[in-house]
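With one protein chain withheld, the remaining protein chains of the complex are depicted in position.
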């Protein structure tokens, strides 16, 4: 079996589902003959025709809005936003309609939509092409938020997202679109949408991350292991609803935790994870949960972006900090 | 001196600053002759003319976008969104431009804008008129987020917001627009934009809330006091940047904390506050911080909204929980 | 200054349709569908809409209903549009829609439930594929474009008639990007879509003249390369004719049409509004002279197809119909609080179970 990249596994999943389900329609800017600016839809228009894989005019509010109407009529729209930086005009329709249609009509109509967008920094792109604003969507009731971090998970989670009866924000970490290759059987098997993945087992500290930052998180775990520190690495992947139980289970072993994400810190998803750990595992903790995140600044133009993104050394230091922490006497 | 309501104090602050600074321009839907649907701009067009207090066509993206251009030209735009539920089409311009103009141009241009919107539930309004999505804005770098909870604070904070050289999201808790009256001297004195307010002093537990929920939070504190429980109540008010120090100082006394907000729980601002407490005051805590929030659902149509909003009894129970909590043995 | 020579590329006309003038006199021969029976049905339905509006406002005033947007004066648009669709077509409404919803078979108690703060109102027993009321201005037009795409997509043979989507919005809505993006896409993709603008001259307190420098709203169609026309929105015959024709074009794969129906909001914006703050009394009075129900009645009287006894009989019947529904509405008990979770997702995610139970415990 050929080994494929993450972006190719997206294409594979789209092709599988376009083939399996006539209701699936893929659309967005340049998804047609051009195959998307990252080639995520490469060849799909040629294979499935312009009715099913369709270029839209340049209008993101429109892309989000028509998906609602299409879904209400029983289609399974898969809408691409070219970059997460251009998804913001879509928020109104996602939040006010896609996420609410089922509830508003008490189940009469629903929105089984997948909104896809490449996200994250680190590819030396122009401004607005490096955003990690997943937390905005995570806060919106009625949505699911999914971020894969490997070709196999991308395939299985995208299939699950398309088949899911409710709207899913599916963010693709473009920095690792082509970072690794894996064998990904095209068997149509979906992954569950509410289970975290344990990417590496360990006993001393729990590292939680998602998307491209897992690359540095796993590298940090590797580096720590050479010092005899055993880190467990968890990829929640389905960030909303969040499977906190897998995290808590891990804390039963490790009692210490670091959350890593590239989005700005303030109000990022790391905060919610820390809050839930506080709620469910307060007594388990032997040190405050540490957050290694993007700074609370705009992600800089590319010459400074490596200074912004959480790197291995920041993660390693954060782990050292939680390991060296010893609870004070104050309590 | 006459006693005025919160919404009247908004009008008073707008009038003060329109008078003091020719650069101030107020605009939005129905802010003119109608004085805004809540009368926050009542009489201002009559007093200052249509050039300075101006009805716009019905387009929120436009309202947000023109403010950027106006500010870049040295004006001090104060833009009103009629309800927070209609602010979403504005997010793109707020996030991609207003919050970034200064940084993008390395200080050459800037966006001293105030984006005002009434927010929150509990007034038996139609759908989309009861939203508390402040967390979306709190996550955006480059913004300030301010939510007043009394006539005097509304006056002082709005003046500060208008005079602030950077963009401010100013959310007005409409449920308490007319809940109380206060003497608010029209002296043009602004309040600082990065200081939390201690609304009630106490020793046993720290309650943190903002906006209309402070009404129930203070009522809960009052009720608890009859049982001999002394609650400190903090209104961060300037939610971004957040003054966590006032919270930590309080925890030095109380060691226990409950955060109350009406927004959905997952990814709400409560999470960030818990995360920062975890980071800065881990050793101070004698119980996990409790969150009393809106549910992770769409705020219901009005017949069920009281079931959704955090009420006094939910707050009181949460306080009891943290007071009764005793740290386990696991650590 | 010397004027440069330019080459003409394209010309566009915008025209307007009317059959009945404001005194109820015909300005041209009526279309075939305007039989006495049809006109009487129009009259009945507009009268019912007016009664429902009137009652809803009273319910609000007495604390039995939330904020309500009356359609007073715009009944010819609601009934004219709503009744033009085939049952199987899909209506994608704005929020000021009482007449249209009645035509679509939505029950009066359902309409009241929506404005009475109960989502169950949107779970129509009939018109199950119609979209719910849309409060965020103009957003429904994009949903309608999506519906129109789906109807075309699911349709096998484009040479045969299609189901169509019809959407509506106010004059204010035509300032919002969603409107333009929707009509542009509809033109581009030749979607079976009809967009009707209820130009009632006001967007809350902002007059039509302050929304746009355009002479007509119909001309905005030109920006999408689609057909655009104006109708007298107080003349239900004109409204029905124009919408029917536009639907027929859409049905036959001839693409979308924008229709501006010119009327007047004879009421406050909603029960939460006080139009006297911004509206001149004379303008309002003049607008009353043009209102659609009296106009049709004048014609029906002059044509000898209506009289006092019929009027009395009708009012009695409608009052009964209304009363029944109002009773159903008033006697509907509040939903259980956990309903706010029951339809959020198709299945309650595990992660929400705790909140669900907490809410249950709260009851």
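Each chain gets a letter, A, B and C, in the order it is written, and its residues are counted from 1.
Going forward, contacts are C-beta pairs under 8 Å (C-beta built on N, C-alpha and C of every residue); 3 or more make two chains touch, one makes a residue touch a chain.
Owing to the predicted nature of the structure, the values given are computational and were not obtained by experimental measurement.
Against the chain not shown here, chain B presents residues 25, 51, 56-57, 59, 61-62, 64-75, 77, 92-93, 96-97, 101-110, 141-142, 144, 165-166, 194, 241-244. Residues 2, 4-19, 28-29, 31-32, 175-181, 184-185, 187-188, 190, 210-216, 218-220, 222-226, 229-230, 241, 255 of chain C touch the missing chain (whole complex, contact as defined above).
Contact between chain A and the unshown chain involves residues 29-30, 32-35, 37, 55, 57-62, 85-86, 89, 124-129, 265, 295-298, 300-305, 307-308, 314.
Keep in mind that, in the parts below, only the chains that are shown with their structure count from here on.
Set against the Cα centre of chain A, the chain with the most distant centre is C. With centres set at the average Cα position, the gap from chain A to chain C is 40 Å. Centre-to-centre separation of chain A and chain B, using mean CA positions: 30 Å. The centroid of the Cα atoms in chain B and the matching centroid in chain C are 36 Å apart.
Among the residues of chain A, those in touch with two or more other chains are 61, 89, 92, 96, 103-104, 141-142, 242.
In chain C, the residues that reach two or more other chains under the touch definition are 119, 136, 177, 339-340, 344, 352.
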